[in-house]
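Have a look at the structure below before the remarks.
With one protein chain held back, the other chains of the complex are shown just where they sit.
Take a look at subunit A:
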Amino acid sequence: MVDGLYMLENKASLAVIESMKTVRELSWSGVPSYMRPDVWRLLLGYASPNSDRRDGVLTRKRLEYLECVSQYYDIPDAERSDDEINMLRQIAVDCPRTVPDVTFFQQQEVQKSLERILYTWAIRHPASGYVQGINDLVTPFLFVFLSEYLEEDMETWSIVDLSPQKISNIEADCYWCLSKLLECMQDHYTFAQPGIQRLVFKLKELVRRIDEPVSRHMEEQGLEFLQFAFRWFNCLLIREIPFHLVTRLWDTYLAEGDALPDFLVYIFASFLLTWSDKLQKLDFQEMVMFLQHLPTQNWTYQELEMVLSRAYMWHSMFNSSPNHLAS
């Protein structure tokens, strides 16, 4: 499934790969898990591609995160505004119910880390603040950066085994990577979420172009794309596929870089049309319920790779025609 990865491995260490373009191209098809922390930090532009400077920059960034936490999070409520208190309260309500089906995230210390990351991010991004679903987006980063220190099986992980220094570094990496990821999606989480509204509209147009019968059926039944695809864009499909496949999906996301929002439209069209035949047999109510609980529980890399390669193909076919999405 991931030929590119082995090429990446054979080319020895990342330090010798000068070209970020090559890293992106190879990462698109999946990154071996032991390289993922380094590759993700590079792809997001958090770690410097220049290996001489890399450690220095990371050390500085991690210190900066610690300073933010002590300045914004580790303060008494009396020093917070009402809005900030409300935001912290909302984050505290959401952390325990973040990916509730993965037991690792039920550990109290993990939830505390999540709370610090989210609150610090929200305070530093006042145009959006904390929006539900951003909590989901931190979880792949937490998993990947923890995997640098903890052994194979996530179910057996215990965050208390790690030193405070390590936990703080992991949190900082999650914080900065989340910030970088959301840089190209700022208006997805601001008032009325115009960025998501725009992409849902593009998705509807693309699906109409690719699969007219299913598009017509959905329209006849009165099904709105917002009724199911809003969550897809808001949580980047984390809610729709098993957690163990999420990091592979994110290899492709992060390889896309700034082009990610537009490419999401192709991935989600491909994801939706996995069930093209099925959808055409359902009425409105059945469709809404089907789309909100898609049968992906037993998915393996194979199904996911199919979604991604079809998205790639459609992107090559349709993205080159200049007015393909004009209605």
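Keep in mind that, in the parts below, contacts are C-beta pairs under 8 Å (C-beta built on N, C-alpha and C of every residue); 3 or more make two chains touch, one makes a residue touch a chain; residues count from 1.
The definition used in the following text is that contacts and distances are computed from a predicted model.
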item: Per UniProt record, name of the chain withheld from view ["Ribosomal RNA-processing protein 41", "Ras-related protein RABC1-like", "ATP synthase subunit D" or "Proteasome subunit beta"]; value: "Ras-related protein RABC1-like"
item: Which residue of A:K202, A:R248 or A:R310 touches the chain not shown here; value: A:K202
item: Among A:S27, A:Q90, A:S147 or A:T252, residue touching the chain not depicted; value: A:Q90
item: Listed residues A:P194, A:P213 or A:P295, member touching the removed chain; value: A:P194
item: Option touching the unshown chain, where A:D55, A:E109, A:D161 or A:E224 are the choices; value: A:E224
item: On subunit A, residues whose C-beta touches the chain left out of the figure; value: 89-90, 93-94, 96-100, 129, 131-133, 135-136, 189, 191-194, 197-198, 201-202, 205, 221-222, 224, 226-227, 230-231, 234-235, 239, 262, 281-285, 288-289, 292, 322-327
